[in-house]
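All protein chains of the complex are present and in place, except for one that has been dropped.
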Amino acid sequence: MAQPTTNRELTVGVGAGGLATADMVLNIGPQHPATHGVLRLRIVVDGERIVSAEPIIGYMHRGAEKLFEVRDYRQIVVLANRHDWLSAFSSELGVVLSVESMLGMEVPERAVWARTLLAELNRVLNHLMFLGSYPLELGAITPVFYAFREREELQAVMEEASGGRMHYMFNRVGGLKEDLPAGWLGRVAHAIAAVRSRMPDLESLIVGNEILRARTRGVGVLTPETVAAYGVSGPIARASGLNIDLRRDAPYLAYAGLFGEGGPGRVVTRTDGDCLARLEVLLEQTHVSLDLAEHCLDVLASLPQGPINVRLPKVLKVPEGEIYTATENPLGFNGYYLVSRGEKTPWRLKLRSASFNNVSVLSELLPGHLIADMVAILGSMFFVVGDIDK
Amino acid sequence: MTALEVTLRAVAVLAAFLVLPLLVGQTEHKVMAHMQGRLGPMYAGGFHGWAQLVADGVKFVQKEDLTPAAADKRVFRFAPAIALVPYLVALSAIPIHPGVQAATLPASAVFVLAIIGVGIIGTLMAGWASANKYALLGAMRAAAQLLSYELPMVLAVSSVCLAAGSLSLAGIVTQWHWWWLAWQAPGAVVFLTAAVAELQRPPFDMPVADSEIVFGAYTEYTGLRFAFFLLSEYAGIVVMSFLFAVLFLGGWHGPYAGALGWLWTVAKAFAIAIVIIWLRVAWPRLREDQLQRLAWLVLVPLALGQLLLTGAVIAVTGS
Partner (left out) sequence: MSGLVPGILKGLATTVRTMTKPTHTAEYPDAAPELPPRSRGVIALLEENCTSCMLCARECPDWCIYIDSHKETIPATTPGGRDRQRNVLDRFAIDFSLCMYCGICIEVCPFDALHWSPQFEYAELDIRDLIQEKDRLGQWMPTVPPPVALDEHSADPAELAASNKPPRAAGLVAGGRPARVARPAAAATTAAEPTPPVEPMLPPRRRGPSAAELVARASDIAEQQENGGEAR
């Protein structure tokens, strides 16, 4: 697959001077219909074949890490759910988990299970988005409408609990902002059942479609070595055969039980490492997450009466020290390195986001492919530009 | 033919040319929407958004007509006309009722195929003259596509011509029998595939693939000129659907063909148009080289096989 990346000039014998052809530099983005967001790719093409590619990022840099330093831990949650707007709940979670473990705080059990439930619903929402948008990039216009129909179903219950459709702002240090509404668990169960019953519609447009297979199979093969070298994580890494998932390997929340013996959780992997494998992992993970969410519902219904958060002091100060908390976000590892000097704001809060690493690998992956494949590969890297630029 | 009759026929074709594509376009809006669980346009015109495309047209007229500074201006401005007119001419040669067609030609099948091939020049001109990398890529893709679908299409049509013993579209319909449906089925599949490729419609819309090369050759177009390209796409669907109905579905054949023949032709063509829309809704897009592969390794052999079958059947039956 590796193509010579040297610039070459081809001279065709037309007339005396000959016809010189040169490679063409093509800027895909920052405004381009294929790049969801403002990712810019500078590619050099020979005809339609890509000679080299360079992702140029930073168009959406918002200085999130610097802003964290001048905000207290509740205000940080506001910002933390915005860098990856499709994994808002999971990103909030990383912040509060860091603070809680620094404080040595015990979180009520109902809060743990409710957080797990919401995190998995958020994962389904995220995956549905990409299950809709990826076929769209391959020219199939219908899956996105089916995916959004299901998203709407889940967003409705998320909004009912948290008040937000994307930026939930529902995590607080010590638990959740407020308790779940009465009858909400039943409505979540109903929503999950509805999504499950209509998933075959979405799948029938994607799974086994010969055209889609032709476009994705064997395209953009990512080797496990490259995955390791670039720190690629999440569904993309698992599609290349890396059996890693923090929910199982470094369990937080209630995942230890869910991914333990006899639990509904399982880590979805593929070995091909191509676009099709990545899509398949995403699709199967959606089902696993729905299973997990259903299990959480059962547990929540069986838990005894209890609080969903911890009463906090007026001014929350985190003791001096540092901690790194990593969570398995829908798109991959999301880590917060929190350094506190005992103030009510962090001294430093470093954010490690999944999309940055996942997109960095593009320069390795794209050369040798056609422009049409570029779109197939780009879409299958499942990134959010806010998560790259932070 | 008197001057009046010529004028009347020309006006009739022009009217059909302006109305039918809009009808197909509106059908696409609505059919696609409902296939995706949506309602589609609901406001323009009041009743289920029937006037949406009229409103779109008004919008296009109001938009600024831009020509890029680096463009080859004359070619750039002329290209939409080249893309549009061939379909208008082709439409005039299609018979819709026994003895009813705008222009009576002895070898109308050949004429229509030839004139449709001209349309692609418009896309090429647009892509080259735009002085835009994406437009150039789109134009090159369109040109490559032309090479791959033209041959199977001609072969499929020639099979029907051979079966009917006529190069005239009206002659083909006259000779048509219902059992041709089975006999010419492979040719029909080849023709439909090639027609979709010619129209640059999904799954063969690589020349305009919006997620890859923005909008291909039409990237730099705005306003009315852009609208002409869109109109040519839908006029193309109309022409191809009519051609398919005439060549493979027996045109005006059907109950009460004497009085309602034209209705049968239109109904059959409309059904084909819906199929073309349906494909767009359900399928992703192929890659350019995969279309080439499909054309040379599947469509051409299939069309040749069809030709062989047609020849063999004629030889055996001796008709």
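First chain written, first letter: the chains are A and B, and each begins at residue 1.
Definition applied: a residue touches a chain if its C-beta (ideal position, glycine included) is under 8 Å from a C-beta of that chain, and two chains touch if they have at least 3 such contacts.
If you're wondering where the values come from, they're calculated on a predicted model, not measured in any experiment.
Touching the missing chain, out of A:Ile308, A:Leu338, A:Val359 or A:Ala376, is residue A:Ile308.
When the full complex is taken into account, the listed residue touching the unshown chain is A:His167, out of A:His83, A:Arg115 or A:His167. Among A:Val95, A:Val124 or A:Leu185, the one in contact with the hidden chain is A:Leu185. Listed residues A:Val144, A:Ala191 or A:Leu205: the one in touch with the omitted chain is A:Leu205. Interface residues of subunit B facing the missing partner chain: 31, 33-39, 42, 278-279, 281-283. Residues of subunit A that touch the chain left out of view are 71, 74-75, 77-79, 82, 105-106, 108, 110, 142, 146, 149, 152, 156, 159-164, 167, 169, 172, 174, 177-185, 201, 204-205, 207-213, 300-301, 303-313.
Keep this in mind: only the chains that are shown with their structure count from here on.
The geometric centre of subunit A is 42 Å away from that of subunit B, both derived from CA atoms.
Across the complex, subunit A meets subunit B through its residues 24, 26, 32-34, 48, 135-142, 145-146, 149, 205, 209, 211-212, 214-215, 370-375, 379.
Of all residues in subunit B, only 32, 35-38, 133-134, 137, 202-203, 205-206, 209-214, 280-290 touch subunit A in the complex they form.
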